[in-house]
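For this view, one protein chain was removed and the others were kept in their places.
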């Protein structure tokens, strides 16, 4: 992601010739296609693509290249988006008590695996303050218990808007988002749910998993929508468990799944490898 | 499973000294413990064990060894069961249209992986007749559509009773068992459900999985209870899928999960490696 | 694979504009791209693609469409191949004693998962005769022990040539192929090796795995080259094992890996989803 370039993400009604047209536009301006992923959904009748191009040899300005695509995009009745590389996405991380997902995201960001510019860590408890501040990140404690709930979300909104946040990560944030929040930030809020969705929606999924006696537990990284734990799934991960594992053991073992799933989910989103398609997510993994 | 020996399966309220007492009984009669598995459930307060012993050096008759255990078993308030080795379990396989689970069971039985004595393949359709008869097994077509449903199950019962069947395997049998059938054969009916339970209970789980956009599909082998797809889980298996997989692809990919899960589930059951504990199953895998 | 269409497989030196040119050729003749996979190897400087197109609306004959591509292909210095759909690949299966891979291939072929036209099952032992003939396939016993080795391979060649075989599957065939055989049928011989290559090359890999105390065993499906077990890998599969598993247990557990790996490997090859690139194989899975 460090080379100068562009990522194009596009979806449109399927029809013959789209690959040629889209790739042809890039080639026509000497854009070098590094990676091209497409999906022609034979069932849904839609076309989805992600194209990553090097722009060093473009015969026009990058701005003009992007603008010029509009004619083609509109003729395809497409929804599309260009992102300039290199970039880092401005992100706010929302947490409550447990810190393993936060730790994972911070560590991978420092390592360069996740191109994030973390503008804030926001907690409705103080548990994660230490780990955030140790990494030099501002920690915002926002109370939202009981009657303060909506007020709390209003404060979060304010912060997010003030900081131009593009991505909101619920890194084990134990509050249900208000519907209008979900709608206003649709496609920009990623959650990690500590079960293999759609099994064990809601509270205490590990306790539920224990009671049901499942032989595999999991974690699900998904986009947040107003319906609880029902948004498009980006990534899932599972781990084998046995009868001798207590709910506390499931919590311990599940942390691995959660960390891997959220890290991959964020990576795919930030690299524009996801396209939301109704209740599902197209994902072109790397 | 081919050596002369015994398997003891036991559960009882937990208390200190059970391992010593149970193993001591075997040692006291020169039984050689080949494998000993125990689980002290600290949460539920119960003790579970499986002990496999060689009996060639026993200082009493096997029959007397088994009878003599009664005093200890009763003093522990235990439920227990002895099985003599070698043995093959008499089993009836119930099928409808798809044959991959049936094929897997037949193949593993011929190979010696599953010590089954298959007494009958019963189908409410004729699709699996060929594969059953090709393996030299009697195929019973029992109609159970619409008004014939209960009559059909009565015929199945009759057959099962006449053949002294110990294990009933629903190898993709597309009929819901009547409550009394489930109760009368509790712990003796194993089903394969083509989803990662408790997700996607009921009909068309692959279609449900597609609609939900999950990134892993699965299969679940479980004991049958009156509540649909809610019995104790013996084994689960998953496989990664992608957005480009249609429901038909999920059916194809899921077959692997189903075959592996049902084969392992049957093996664990037949080798007395499972103990039902309420809604859960203790499983000591091999 | 049942729709009328074409699969194009292509590799060439990388350069800007290839996607546009290749897709453009199809679009220029009203070929509808169903699936397009590409890989620009930034390290090796080569470009690889697989394109599947519907041909029902082509504005030229399929033959002319294929011929006409030559101009573009040559200008790209490409190696390419077109395959007409639907098709079934003529295959010979070579076996020795164990039948699980053979059984898997036959079953999946009958099911339609593997579009094979199996012309012959060839064994240097008689063990698999039954299973082959039960499926209505001709079984050829060819002795190749000791001094008969080269003669045996000559007979295999004769059979293969007479039957116009396109694909040779070593489904647990326990003979090392002569170098010239490997060279003459390069890219057309698929083997299943019962280890996670490059670990445990050669004989008795499960015994080797047991001695080394590995915690995962595996199987590898690969193209055969003159160097033993060193050809391009198409697929690998692993399974967790424990200290209590004997070499015989590893054989039992490994069969699952072998069956899945060879079935997937054949499927990818037959659907033209593999491109050999030196010691490696590009694989676009479905």
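Per-chain residue numbering starts at 1, and chain names A, B and C are given in the order in which the chains are listed.
Everything below uses one rule, namely that a residue touches a chain if its C-beta (ideal position, glycine included) is under 8 Å from a C-beta of that chain, and two chains touch if they have at least 3 such contacts.
Since the structure is predicted, the reported quantities are computational estimates derived from the model, not experimental observations.
Which of B:24, B:70 or B:130 touches the hidden chain is settled by the complete complex: it is B:24. In the full complex, chain A makes contact with the omitted chain through residues 35, 100, 103, 107, 111, 113, 134, 244, 249, 252, 256, 260, 286.
Contact between chain B and the absent chain runs through residues 16-21, 23-24, 26-28, 30-36, 38, 40, 42, 57, 240.
Mapped onto chain C, contacts with the missing chain fall at residues 39, 42-43, 196-200, 211-216, 218, 232-236, 238, 242-244, 246, 277, 279-283.
Note that in this section only the chains that are shown with their structure count from here on.
Of all residues in chain C, those touching 2 or more other chains are 35, listed in ascending order.
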